[in-house]
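Scroll down for the structure; my scribbles are underneath it.
Of the protein chains in this complex, one is absent; all others appear in place.
Right after this comes chain A.
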Amino acid sequence: MSTQASTSGSVNEARGRRSAEDVEDSKKHFRVCRFIIDTGVKLGMRSVPMATACALYHRFFQSASLQVYEPYLVAMSAIYLAGKVEEQHLRTRDIINVCHRYFHPESEPLELDGKFWELRDSIVQCELLILRQLNFQVSFEHPHKYLLQYLLSVRSLLNRHAWSRTPIAETALAVLKDSYHGSVCVRHKPQHLALTSLYLALQTYGVQLPRGELEWWQVVCADITKAQIETIMSELLQLYDMEAKCT
């Protein structure tokens, strides 16, 4: 009994240690994803390429360790790769410029010297590394198109004036964009994520939709349950709490 207790105790300890690590890791990931989204805005990236960059990053670190690979470098390469995958090509020169300024605010742009070429080389090398780590499966299905389709359908249910004064679309899209700070984006189906963000937005404003035999979200996604929605929603909302801790 005592050994059992001690083993369970040590297991608990280990678990505790691991969760502490996890927490630290997730904070790190949060910061790096914030970096990705920040850079994406400054580069003028559209929502889907930005989502791809974050997804690549999360997927990479699902199987790789933070101790071995420099996360910010992986992030920069992820941005570069995502631009290629989603057909919004970005120049390495711009990525390096923006990232350099992120880490050294108000600094002069880099000179075209040896250091610059080295940085560029490292991005390109890391890109190849990401590809290999992900087994060259780099195309993702993102929730965005589902969310937009659902928005159109839901819009038809509402009175047009109610729709025009309630910022449902903005809130849902904002929630979706912010969800990329965490790995929730790669752990759930895109339809579910889309649904949840829309559900969240509707709930925020207290919008009442007509009820039929089925709820609207049951129609849109047949295999989802209320509990699942709630789970995803809480994960999404946790990210906002994390912001306060990390930044």
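Methods note: contacts are C-beta pairs under 8 Å (C-beta built on N, C-alpha and C of every residue); 3 or more make two chains touch, one makes a residue touch a chain; residues count from 1.
What we mean here is this: contacts and distances are computed from a predicted model.
Undergrad: For the chain that is missing from this picture, which UniProt protein name fits: "Translation initiation factor eIF2B subunit epsilon", "KIF-binding protein", "S1 motif domain-containing protein" or "Ribosomal protein L19 family protein"?
TA: "S1 motif domain-containing protein"
Undergrad: Tell me which of A:23, A:124 or A:237 is the one touching the absent chain.
TA: A:237
Undergrad: At which residues does chain A meet the chain that is not included here?
TA: Touch with the absent chain occurs at residues 34, 37-38, 41-48, 87, 93-95, 97-98, 101-102, 108-112, 144-145, 148-149, 151-154, 156-157, 159-160, 164-167, 169-171, 173-175, 177-178, 181, 191, 200, 203-208, 210-216, 219-222, 230, 233-234, 237, 240, 243, 247.
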